[in-house]
Each structure stands twice: as structure tokens, then as C-alpha cells.
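Encoded as C-alpha cells, here's the structure I'll be asking about.
For this depiction, one protein chain was excluded, whereas all remaining protein chains were kept in their positions.
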Amino acid sequence: MTAAPDHTPILQRPSIRVRMEPWLPVLLVPVLVLLGFVSIANPSSWLTLTVSGLAMGMMIFVIASGMTLVFGLMDVINFGHGAFISFGAFVGVSVLIALSALTGAPSLMLNLLALLAAVIAAMAVTGAIGWGFERVIVRPVYGAHLKQILVTMGGLIVAEQMIHVIWGPKEIFIARPEMLKGSITLFGATLEKYRLVAVGFGALVFIAMRLVLRRTKIGLIVRAGVENREMVQALGYRIRRVFVGVFIAGSALAGLGGIMWALYQELITAHMGNEIMILVFIVVIIGGLGSVEGAFIGALLVGLLQNYVAYLEPKAALISNIGLMVAILMWRPQGMSPVIKV
Amino acid sequence: MSEPMLRLEGVRTDIAQYHILHGVDLDVPQGQVTMLLGRNGAGKTTTLRTVMGLWKPRAGRIMLAGRNIAGQDPAAIAQAGVALVPENMGIFANLTVEENMILAAVSGPIDPARLDWLFTVFPPLKTFWKNPAGNLSGGQKQMLATARAMVEERRLYLIDEPSKGLAPAIVSTLARALRDLKAKGATILMVEQNFKLARALGDQAAVMDDGRIVWAGPMATLAGDAGLQERLMGLSMEGHA
Partner (left out) sequence: MVRILSGDGPRSAVLSLIVAAIFLALAFAPFLFPGSRALETAARIAIFIVLVASYDLLLGYGGIVSFAHTMFFGLGAYGVALSTVHLGRGWGALAFGTLSGMVLAVVLAFVIALFSLRVRAIFFAMITLAVASAVAVLVSQLSWLTGGEDGMNIQIPRELTPAFRADFEIFGTRITGRILNYYLVFVCCTALFLLLLRIVNSPFGRVLQAIRENAFRAEAVGYRVVIYRTVATCLSAAVAALAGSLFAIWLRYVGPDTTLSMEIMIDILLMVVIGGMGTIWGAVVGATIFVLAQNYLQNLMGAAAEATAGLPLVPDLLNPDRWLLWLGVAFILSVYFFPAGIVGRLRSGR
């Protein structure tokens, strides 16, 4: 540790390589889009795939953000996160079915109203379940990863079974609201309306989350807590309460992701959450545990890659994401943007 | 002077299965600077962390202005008016200097007059206000850590070895800032290995060894008695002086 720079209050400008380092992962997204363009060689298909890849990525991000923050803040790994996705989807879809008069009407206002009701219901229910989950399942096993994984997995089993008990064992089909059906044509590419809405909505969630994390005191506490929990407490903040809040918010976001996914697939099953979680885990790992920005980039990469590869070689889609994970872990063993732990 | 700001009575702390503090008795008088001295591993840092609530004492009482805070949660102790500058500084590297300071101001927005004062004593903070704290140099980080504790008035400041690994110029900046803080009537309990700095700042001194206070009294007494210093702290202290 040299003291020389302290006398002259000028930050030494690091070399361009050092300064670009944190931004390298961001560049991966356009690089992947470009690679997709070259290998697909059909601009209109490429545009269609890019939009659906982004839509998928946004939904995965909405789900993964809560999971990664919960880990970063309290070192809790929640394998039951998938249950919130499923519950969100089932609650949201039930609301949409109950409001079929609104969703079936050819009015964008009424459609969005129904959608809003479904989203609020899904988030409220999954948030409440998350609160209970934290109290009953997670709280007794702080600091013990092995037990956390086992117990949250047990919670997932019970939650999935409860969905069967409440909604029956069959999958449910759900039609999109009237005005979100169909597609528009842009530069000769067919773009489903709903996917565009999902991209916009996901981007909105990301921006809102960034604003909360950057501009509010709660956000500062969360970011600081991910880095150094002890110091946040020593400053006078009750980190447990903040954590419960983050857990609830994360569960509600998973529920939101669930209803978005339900309308994307137009089909829901009790184990859909667990299937999506595979991609979520990949995203959380390659993004760097605890990093919201990393999860965002990771989710876009996974969504885009999944769609490009599914077009080029359908059977390789999931494997390609495993390959992506391996490649990124070889490059950065802690993920793309690990939060520096003090 | 009636009641000390902080009084430790028979405080024992274990870390995992190891007994670190074996009954610490210590008074920190109000409005004075008390220096906690002793060789490495004597339990100085553990004492500060125990007062802050980061380690829970197994036994004993920790009286802050007459109220026992032993065993309370660190957030509650902080709210009761204790600020800590930890040994590793505890800077949030991903947050900017500004964000670090905003977080430290628990009760609301930072008081502008107080901030001006902090900028005068720690000029680099103003220069790098919008920069990530992780980019600061070691000395600047120590300034930020100290400024963070000073951003609001507290009953008691716990400061753990601020001079560690820093160049003399930075140490004198820190010393000036702490003298300023003391002039505002603050009560400080500080761990320090650098005896020159300790002597310059301290009103009272307490020497620890093996998890106990082995000597306590006015700093002047200790500073004026080389034989006592020798006996309490051995030669190791001379190296720093």
C-alpha cells in the first residue's frame, strides 16, 4: 500500500483495459446478437428470434433478480424459488379466467385492466407465500447451506403438491387477452405482440429495480448488505427486516415472472416453475451470485442463445446454455459481475 | 466527573470455542479519548467488537450511559449512539463515497454544516465524492471510514487502529480530524499501536494483555514513565514510537 496518491488528489487513470473490464460482459449481448445474425443468415427470422429471445430473457431476469439478491444479502440459497413461479402463474391465470369478460373484449384498456388485476393478485399471493416461506422454512436454517438446499427443496415439493390440491392435477390452457393476440410485421419479420409487451415490461422492471437500488436508501442498504452485512448492522440498520422485505419482493417478482411466462406459453403446469428454474440457476451462476446487473446480462444471453440455437438445431437448445455456463465459468469462475465481498 | 460514558464490567467473550476476553473491566470517561493499548492478540479488537454487539459477550455488563447494552443486536447498539470504525475499515467498495456517507447518516439527510467540516478535515472525500469507494487508496478509505462514523453526533466512537499501514502524512491528517472531533466534546475509545499517536491524542490509557485490562490510568502517567511502558508493553511498543 503506497501513500503517494494521497497527497495529490488525482485518481490515477487506469489503463483502458482495466477500465473496460467491468463492461466486458455487457458487450457479450450485442456480440451474441451479431453472431446470431451471421449464423441465421435470414434477417426477418433473426429479428423474430431476437425479440422472442429478449422476451424470454426479460422474464428469466424478473425471476432471477430476487433469487440473486436473497443469496447476496443473507447467503441463502432458495431451491424453492420455482414454487413462487408456479403459484404466480396459477393465481394470475385464475384471475384472468375469472375476468374473461375483460380479457375477451376487443379493448386494450379493458385487457390491460384484467392483466393488471392478474399481476397484482399473483404478486400479492406469492409475496405472502414468500413471507411464510421465509418464516417457516428458511429462518431455522440460516448459515447452513446443506440444510437450506434440502429444506427449500422440500418446500418446493409441498408447494407443487398444494397446487395439485387446489387447482387439480391437469395443466391449464390460457388464451392471451384479445388485443395481445396476433402479431405485427416489421421489416418482413413477424413479431408477436405479446413478446414485444413482455420485452417492454421486463425492461421497465429492470429500470425500476435499478432506480430503487441506486436512488433509495433501502436500495443502498441492500447493495451495501450484499457486500458487508456486518457493517450495515453496525451503522444501525436491522438487516433482518431488510432481508425479509427482499425475500418477499423476490417472491413477488417470481410470481410476476410466472404470470408473464404463463401468457408466453399459454399453458401452465404445477412443475413449470421447476423447469424454468434450470435456466434461472444458469443465469444466477453466470451473472455472479448477488449481482442484479449480472443476472440481467446473463438472462438476456440465455434467452437469446436459447432461441437462436432452437432455430438452428432444436435439440441443442438447453445444452447450448450449459455450454454457455461452462464457457463463462472458465472465463470468470465467480460469474460475470461478482459482487466484491469484504 | 460522575458516570463514565462506557463501563465494561467483567466482560467475557468467546469466539467459537476459544475464550478471548477473560473479564474486561474498563471505564471510558465522557468527553475524553481513551486509548486501548497492548500487543497483538491481547483482545483489543474483540473488546471493540463486543461493545458494538458484533460478538455477543458470554458474561459481564456493558453500560452505555448507565444502560446495559450487552447482548443487544448491533443495530440497536448503533441506534443507542455508538459508532464503529472497524479494523478492516468496512468500506462498501461498490458504493460511491457519497452513498457510503448517506448510509452512515442513519437519522436522515446529512447535515450540510457537518459535511463541510468533514470536507475540510478530509479533503479527498470532496474530490472523489461521486467515485466508487473501491477505487480509493488505502489512506482515503481510512478517511472515509472515519468520516462515516463522524457524520452524525454519537455518544461514543469506537475507532480500531486507524493508523495501520498508512503513511505519516495521512496519519497526521487523521490525527487532526480526531483532535477536531474531540474538541467537539466527543467520547472516543480507540485502539492504537502507534504510541506516538496514542500519546498525542489520548487522555486516558488502558493496557490489555491476554484478554484482560492490566493497567488503566491517565495517559500522562504512562507517557511519563518509561519503566511502566516497558513493563506493560515490552519492547514492541518502542518500534512503533
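Order as written gives the chain letters A and B; numbering starts at 1 within each chain.
By definition in this document, contacts are C-beta pairs under 8 Å (C-beta built on N, C-alpha and C of every residue); 3 or more make two chains touch, one makes a residue touch a chain.
Being a predicted model, the structure only gives us computed values, none of them experimental.
Across the entire complex, contacts from the unshown chain go to A.
Taking the complete complex into account, A:Met153 is the one of A:Met153, A:Ile172, A:Ala203 or A:Ile218 that touches the chain left out.
As for the chain not pictured, it touches chain A at residues 77, 79, 137, 140-141, 145-147, 149-151, 153-155, 157-158, 161-162, 164-165, 169, 271, 274-275, 277-278, 281-282, 284-285, 289, 314-315, 318-319, 321-322, 325-326, 329, 333-334.
One rule holds in what follows: only the chains that are shown with their structure count from here on.
Those residues of chain B that touch chain A in the shared complex are 52-54, 73-75, 78-79, 84, 86, 88, 90-95, 99-100, 102-104, 106, 123-124, 127-128, 131, 134-135, 137-140, 148, 165-167, 169-170.
Chain A contributes residues 1-3, 5-7, 9, 11, 217, 220-221, 223-224, 227-228, 230-239, 339-340, 342 to its touches with chain B in the complex.
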